[in-house]
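Yeah, one chain of the complex is gone here, protein chain that is, but the others are all in their spots.
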Amino acid sequence: MVIRTDLALEAREMIDEERSEEMQKKGKLPNGMYVNTRDTPYVYITDIEILSKEAEHTIGKKMGKYITLEIKNPSLDTNDIQENISRVFSNEIYELIQSIDIEEPRIMIAGLGNRNITADSLGPKVADKIVVTRHVKNMSDLKFDERLGNVCAIIPGVMGITGIETGDIIKGVIETVKPDILFVIDALASRKASRVNSTIQISDTGIVPGSGVGNHRMELSETTLGIPVIAVGVPTVVDALTLVKDLYNDDNIKPLENDTIANMVVTPKNIDIAIDRIAEVVASGFNLAVHRGFGRHEINEYLI
Amino acid sequence: MVIRTDLALEAREMIDEERSEEMQKKGKLPNGMYVNTRDTPYVYITDIEILSKEAEHTIGKKMGKYITLEIKNPSLDTNDIQENISRVFSNEIYELIQSIDIEEPRIMIAGLGNRNITADSLGPKVADKIVVTRHVKNMSDLKFDERLGNVCAIIPGVMGITGIETGDIIKGVIETVKPDILFVIDALASRKASRVNSTIQISDTGIVPGSGVGNHRMELSETTLGIPVIAVGVPTVVDALTLVKDLYNDDNIKPLENDTIANMVVTPKNIDIAIDRIAEVVASGFNLAVHRGFGRHEINEYLI
Amino acid sequence: MVIRTDLALEAREMIDEERSEEMQKKGKLPNGMYVNTRDTPYVYITDIEILSKEAEHTIGKKMGKYITLEIKNPSLDTNDIQENISRVFSNEIYELIQSIDIEEPRIMIAGLGNRNITADSLGPKVADKIVVTRHVKNMSDLKFDERLGNVCAIIPGVMGITGIETGDIIKGVIETVKPDILFVIDALASRKASRVNSTIQISDTGIVPGSGVGNHRMELSETTLGIPVIAVGVPTVVDALTLVKDLYNDDNIKPLENDTIANMVVTPKNIDIAIDRIAEVVASGFNLAVHRGFGRHEINEYLI
Partner (left out) sequence: MVIRTDLALEAREMIDEERSEEMQKKGKLPNGMYVNTRDTPYVYITDIEILSKEAEHTIGKKMGKYITLEIKNPSLDTNDIQENISRVFSNEIYELIQSIDIEEPRIMIAGLGNRNITADSLGPKVADKIVVTRHVKNMSDLKFDERLGNVCAIIPGVMGITGIETGDIIKGVIETVKPDILFVIDALASRKASRVNSTIQISDTGIVPGSGVGNHRMELSETTLGIPVIAVGVPTVVDALTLVKDLYNDDNIKPLENDTIANMVVTPKNIDIAIDRIAEVVASGFNLAVHRGFGRHEINEYLI
C-alpha cells in the first residue's frame, strides 16, 4: 500500500501503526532514531533524528534532523497568533543557522514551486516577502542598520515552465553568488487532512527527489550543492488517493474512479487565503531569524 | 447517508443505485420524470425533465428541465476541442433563449461566486469575458453591427465580502436594468471526481439555496425574481466527505479526521488552469449564443 | 485652456492663479466660499465650503463641503505613518456620519472603478478590505461585538465590462438593501504630480459626471439616489496633457504628439505598490470610523 507523505513525523506514525503489538508495547524505535517532543503555547514541536542507515531504511526518510511544528490554531486569524508562531519558527531557524557556525553567514533563500498553481505557490510567496540585503551589503560605502543580516532570495520556477531542472538553476546561481547556507521552501503533500497548512517541517537533509506538490526531481542537498541546505516545507494538500486509502487501510478502491482520483488533491475550501497566511508567517519567521533584533512589523517595513 | 451533489444527473444515478433490483429490471423512472440522451463527437448530453411533484421529491431536484453536457476530452487543450464544446454549449443556450420567445431579448448574465477563491471563481471569470452591449444599444444614434444582441453582465460578489445576499443585489439591479432573461453561472459541487471541470449543467429551474462551492442562500428563480432564470453550473470540486463516503458506501469513517475533512474539497492538481479553460469555453459559448453569426475569435475581439 | 482636475483644492488654486493682481492683494474668495486649513503631524487638511451658486460657478465645483487631506509623507512606508493617517481620515468620516444624525446608521460603501486597470483599481481594492456586518446584523438570534456597526460593500464594476451605468447598479441595490448613507470611493485625476496617491478628498456633494480615471457618467448624489452620498477620492494619475499644459501655461504644444498624449496619464513608477498602500489606509480608516473602539490590527482580524 502506497501512502504518500513528505513529513518524517507521518512516516514515523506509519511505522508505529504497522509494528506488531509486541513492539508497540515496548515502544521501541528503530536503532539510531531519536524522537523528542516539546510543547509551547501555540505550537507543538517534534524533533526527530535519524542517525543510522537502519533507521533511514525503516522510516524511509534520509539521515538527518527533522523538526516539525504543529500549529495549534491553524486558522492563523489574529496578529497575536501569527506573531507567536513566526517567533517559534524563527527561533528554530536561528538555532540551525547558529549551529552551522559561520560568522555573518551569507544566506540564500530559494522559493520552490509554481506561483500560478495555488497549492504549489508557497515557495514563491515566501520568497517575495523576504527582506533581501545582499545587494546593499555589497556596497561598501553605504551605512545601514547593523541588525540586518546578509540575505538574498530566488524563485527558480518549475521545470514545466522553464525547461530546466530547479536544481540546475540553483546550482548555477550558487556558483556566482556563493552563499554560505541555502534554505529551500516548498509546498509538501501530507497524509492527514488535519496537517494541511498547519504544519511546518524543517530539516537539514535537503529535499529528496519526488517530493512536494510539483515535480522537482534533482536532490537539493549539501551533497549536490556543496553548502548546507535546510529545507522548510508546509503540506498544502493531501493526495486524494492517499486520503482514501489511509482512511480505509485499503488499496482496493473502485477502479473506475481510481485514475481520476490519482490526479486529484484534497485541500481546504479556503486554500487561497490559508496559503497567504502561512506564507506570511514563514516569511516573517525567516526575516526575524536572519535580521536580529527587529519587531515583526518593523522588519516588514524594509519590504520595498 | 448524505451525499452532496448539485447535479440532477448524479441525483438520478443515486436513485438508480438505491432502487430494488426488481425496479432496476423494469428500468422504471418515477412518474413524471423523463430522461433522454444524445451523443455528439465532443460532448455526451443528458436531458432530464422533472414534471411532477412525485419526481421532484424522489430525485430531490426542483421541477424543470436539466441539460447536462459531459465533455469527452476534459483537458480542453486544443483550440479545436474548445471551439467545438463552446459551439455545443452555445446551441443549447440559444435553444433555451428561443423557447422563451421574446424578440431581441435583453439578457443579463450574473457571475456568482468569489473571485479570490480559485474553486469558486468560475462565475466572475465567465462574466469578465462576456461581450456586453447594453450600454451601446441604449445610444440610439450609434450605428453598430446588427449581429450583436443586447447583453449586460454583473458580478455581485459573495455575502461574506459584501454583507448582502447575492439575491438581493441581483433583484435590485434587475429592477433598474429590466432584463428579459437572467443567466446565473456558478461553481458547483459534484459527487464524482471524474465530473469536475468537465461537466456543464444548464437548467431552467434557477439555483436552489445551499448549492455551489460558496454560500449563496436566497433562491434565484423566476419565482423570486420575476423573469426567466437559467442556471449554468460547472462542478469544480467534490466534497471530500462525499468522495470518501461514496467510494465506500459508508458513513462510518474515522471520527477524528471527520471534522477536518468536512471543510475540505477534492480538486484537480491543476485547478487554476482547468478553471480558466472551462471559463473560456463557457464564456465563448454565451457570446456565440447571444451575438449571432460570429466566429469564436471574431466575437472575442469585442472584449475591450 | 482646459486643465483637468477632480480636486476642489486645485480648482481653487487655479482661480487664484488667474485672478488679477489687485484681487490677489485683497485675497478675496468668491462670495459664498469659505476656506479653512488645519495642520496635523501627518496630514495637512483644507476645508472648502461652497455655499452659493456664484461660488459654484466660479470654482467649477458643486455646492457642498470638500475636505482635502494632504499626506506629508506619501511613501506610507511605516506602520506608524499608515496608522496615523488612517486615524485622521477615520475621524473626518466619523464626523460626517455623526452630522447626518441617524442612530445606528446602515452604511453602504461602493468601490467604483475597474479592478483590472491598476490606476483605476482603488475603489475595488478598498471595498475588498471593508469589514462587512450587515448580513450578521440581520440574524437577530446572533450575539456579536456591540462595537461593530452595520456595514455592507459593493463593487459595481465599470460600464465597459458590465454594459450598465454604475449609477443604475447602485440605485437598484440601494432599493433592495435600503442603506441610510452611501460612501463612494473612486480614483481621481489630479493636476499636480505631487498630489498623486498622497491626497484624499472627501465631499458631501457626491460624484459629478465625467470624474475619475474611468468613465462613470451618471451623477451619484443625494439628488439621484435619495440618500446622503459622501464621495471619497484619491488622485492616482495626472492627465499627461494637463501636466504638460500646466507646467507651461500653454495650450500650444506640438500637434503630432498631442493625440497620443491625450490618452496617456502620468503615474509614479511604483504605482502598483502605491495604490495598495493608500487603499489599505483608506479601508482601515473606514473600518475604524464605522466600527468604533477597535485598534487597526484588531478590526482587520474580522476580514474573512
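The chains carry the letters A, B and C, assigned in the order they are written, with residues numbered from 1 in each.
Here is the rule we use: a residue touches a chain if its C-beta (ideal position, glycine included) is under 8 Å from a C-beta of that chain, and two chains touch if they have at least 3 such contacts.
Everything numeric in this text was worked out from a predicted model, so none of it was measured.
Chemist: What chains on display are touched by the one that is not shown?
Modeler: Contacts of the omitted chain with visible chains: A, B, C.
Chemist: Using the definition of touch stated at the top, determine which of B:E17, B:E54 or B:D77 touches the missing chain.
Modeler: Here the residue in touch with the unshown chain is B:D77.
Chemist: Would you indicate which residue among C:I45, C:I117 or C:L303 is in contact with the undisplayed chain?
Modeler: Among C:I45, C:I117 or C:L303, only C:I117 touches the chain that is not shown.
Chemist: Quick one: say which of A:P74, A:P105, A:G123 or A:G157 touches the chain that got left out.
Modeler: Only one of A:P74, A:P105, A:G123 or A:G157 touches the chain omitted from view, namely A:G157.
Chemist: Just to verify: which one of C:L243, C:A279 or C:I299 makes contact with the chain not shown?
Modeler: Only one listed residue reaches the unshown chain, and that is C:L243.
Chemist: Pick out the residues on subunit C that sit against the missing chain.
Modeler: Contact residues on subunit C toward the absent chain are 116-119, 192-194, 196, 213, 237, 240, 243-244, 247-248, 253-254, 256-257, 260-261, 263-273.
Chemist: Residues of subunit B in contact with the chain that isn't shown?
Modeler: Per the touch rule, subunit B residues meeting the hidden chain are 77-79, 270, 273, 297, 301, 304.
Chemist: Determine and list the subunit A residues touching the chain excluded from the picture.
Modeler: Output for subunit A: 116, 128, 132-135, 151-157, 159-165, 168-169, 171-177, 304.
Here, only the chains that are shown with their structure count from here on.
Chemist: What graph shape do the protein chains here make by touch: line, ring, star, complete or other?
Modeler: Drawn as a graph, the chains make a fully connected set, so complete.
Chemist: Roughly how far is subunit A from subunit C, centre to centre by C-alpha average, rounded to an integer in Å?
Modeler: 44
Chemist: Mark out which residues of subunit B touch at least two other chains, giving numbers and ranges.
Modeler: Within subunit B, the residues that touch at least two other chains are 116.
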